[in-house]
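Removed: one protein chain of the complex. Kept in place: all other protein chains.
Just so it is clear, A and B label the chains in written order, and each chain counts residues from 1 on its own.
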Amino acid sequence: MNIWALLILPLASAVIITLLTRKNKDLSSYISIGAVVACFAIVAPYILKMFGDPHMHPEEQAFIWLDIPGLMVEIGTLIDPLSIVMLTVVTFVGSLIHIYSRGYMHGEEGFSRFFACLSLFIFAMIGIVISNNFIMTFIFWELVGLASYLLIGYYYQKPSAADAAKKAFIVNRVGDFGFVLGIIVIFYATGTVNFAEVARHIAAGEVSNGTLGLASLLIFCGAVGKSAQFPLHVWLPDAMEGPTPVSALIHAATMVAAGVYMLARTGFLFAAAPAGAMEVIAYTGGITALMAALLAFGQTDIKRIIAYSTLSSLGYMVMAVGVGGTNAGMFYLMTHAFFKALLFLGAGSVIHACHTNDIWEMGKLYPKLKITAVTFILGSLAMMGIFPFSGFWSKDEVLTSAFTSGHTLLFIMGVFTAFLTAVFMTKLLIVTFFGEKRYHGHPHESPSLMTIPLIILSIFAVIAGVVGIPGVEPSFGDFMPSFGEGHGEHHFNYFVAVTSTIAVFIGIFVGWLIYSKKAIDNKQLAANWSGLYAALVNRFYIDHFYDTVLVKGIYNQIARISNYIEVYIIINFIINGSAYLTRQTGKALRLTISGQLQHYALAMVGGVLVIMMMYVIL
Amino acid sequence: MTITHYLILSLLLFSIGVAGVLLRRNTIIVLMSLELIFNSVNISLAAFSYFLQSLNGTVFVIFNITVAAAEVAIGLAIVVSVYRSRKTVNVEELDEMRY
Partner (left out) sequence: MEQIFFYIFAAVAIISALCVVTLRNPVHSAFSLIICLVQVAAIFILLRSPFLAVVQVFIYVGAVMVLFLFAVMVLDMGKETIREHMHSQTIPAVGIVVLLLALIGWLISRGGITAPLGPFDEAALAKNTEVIGKTLFTEYIFPFEVVSLLLLIALIGAVVLVMKERPKSRLQGPQA
């Protein structure tokens, strides 16, 4: 099967739905689902091939898109184990979420638009994954941003959704600006944008250390924006304004992981970069992970809690890449895609049943929503990282790479994050599914169109860790390109595993004490730590800071100056001025239009006379 | 007989024609003056043809006459249809195309 079909199918689906079948909701959804499932079918043989031969030779296909002297840009595909893993995640999770969406979005206005946007997203995401050069990556990078914008703003009549979409788009611009600068630096240093070529130039030592550090930090800016790392994390929780399947697909499983994927793809750059740059990346990830886990406590919206846990997980992945454990990061990315998509879809199912997002209006839903609850609990256990769920293996790898590379502080932050995660996930489970009844109406289990994807995802959330279990061949580390100092192999570290597991169990116990046993009164706790609690509810005032300083202070001032320039200089002077001048000239020249034929004839003869005189004189 | 004689004759006819076009109010007379201009040009073309011993000028006179015939046919048709709607052929009164 031709690899280009991966791009063409979803794009065609988006175009066809937009232009032709928008009126027919069922047909539109079938086209979109068909496209993504077909993509998965194309990817499947590659997965088998990868398992058969973990060190498969990368397949690169490309045609030249832009060829000007000094710059050649290709549209190309690069199929190696790294992209196959990511393709699997995108198309497999994407297929399940498409199917789920058919049930979840049932009866929504703009149903076809939703599927068109999903197809556009799949197209763009696959583009990022299979891209073989920076420019193409960047184009599709922006396209996923667009799809994300369209889908967050799906309920565009709601001001909060429109604002969230705008916020996501603008915050991403900040990161993308750095990304562009990084690409420029790389192009300036190596004269090419193709990944393999750039890697060759760097390996040959043609690029100075300072340039490498600058380029890697700038490229990392793009990842900070897209993967919502501190300090650009503010858009992700707001992005939960979009429909839940979108949160699951884009803002948990795939798009936000694109930043991590990109870090892995350009790993040759980070492996060669000076240690300082890597430290920045690692600590950015660590801080994000810890901060997001804390912030999750301040939320009551089920989707926002999971969104903060996503932030925390993304921080984990970035931290893993930062400490040199690219394969650990990618492994976590893969397992995270399964259990986080599961959690979001489960949350969607709960919301579908209760018609509210507030966990304090749920409670004791377990008897009503058995399938959702069981799958949700499985997902939560995977998220917390309990043996033998997939999350355990991947988190263990991340922590091990932090520990073995000597980043003890990061290791402690990671373990503490795991503890916090366990506490708030326990809280989420207890408040939502157990405890006393607080819901209204009669919640009922979602249709099978929604529960089947949940079940499939929960299976993968449980077993996906198998490929990463140390000692099992072929292991996940084999799939990943190993750069530089050979972080490719992974040794099981009992100290790390035991420490994190103990932390998680303490977390569960604490959560149980507070929210189920009520041994510790959570209201009392909030009152005692009122300062911290207020900070948590207000998201550490980071959004507030952006609003006051950036939006009101800088943005509005720029707006005022731009407004002044537009109104007085452009409109009043240039536009109206030229119009006035034209009008006055016209008025003056109008007098010569007498309507008298012979006046014109006289002018013509006079003109001939003048020309002849000029000829004679000159 | 030199070419100058013919060219002076052509020039005089041309000037009279131009004067007619610029001065007369009757559209038909204006068209007749245009014919005068055509003929003056034809004379100079034929004169050049004769004195340069080349046939190009003569052939152009033929084309000129043809074009003049077409022009007169169209011009008179316009004058007739204008007269039908305006009841006048006075050039000065046909000044709707003004500011």
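In this section, contacts are C-beta pairs under 8 Å (C-beta built on N, C-alpha and C of every residue); 3 or more make two chains touch, one makes a residue touch a chain.
Computed from a predicted structure; not experimentally measured.
Visitor: Among A:L71, A:V466 or A:M613, exactly one should touch the missing chain; which is it?
Guide: Of these options, the touching residue for the absent chain is A:M613.
Visitor: Touching the missing chain, which residues of subunit B?
Guide: Interface with the chain not displayed, on the subunit B side: 1, 3-9, 11-20, 22-26, 28-29, 31-33, 35-36, 39, 42-43, 46-47, 49-55, 58-59, 61-63, 65-74, 76-81, 83, 89-92.
Visitor: Residues on subunit A that touch the omitted chain in the whole complex?
Guide: 598-599, 602, 605-606, 608-609, 612-613, 616
Just so it is clear, only the chains that are shown with their structure count from here on.
Visitor: For subunit A versus subunit B, what separation do you get between their C-alpha means, in angstrom?
Guide: Chain centres of subunit A and subunit B, defined by C-alpha means, are spaced 80 Å apart.
Visitor: List the residues on subunit A that touch subunit B in their complex, please.
Guide: Subunit A residues touching subunit B: 590-591, 593-598, 601-602, 605.
Visitor: Within their complex, state which residues of subunit B touch subunit A.
Guide: Listed in rising order, the residues are 18, 21-23, 91-92, 94-99.
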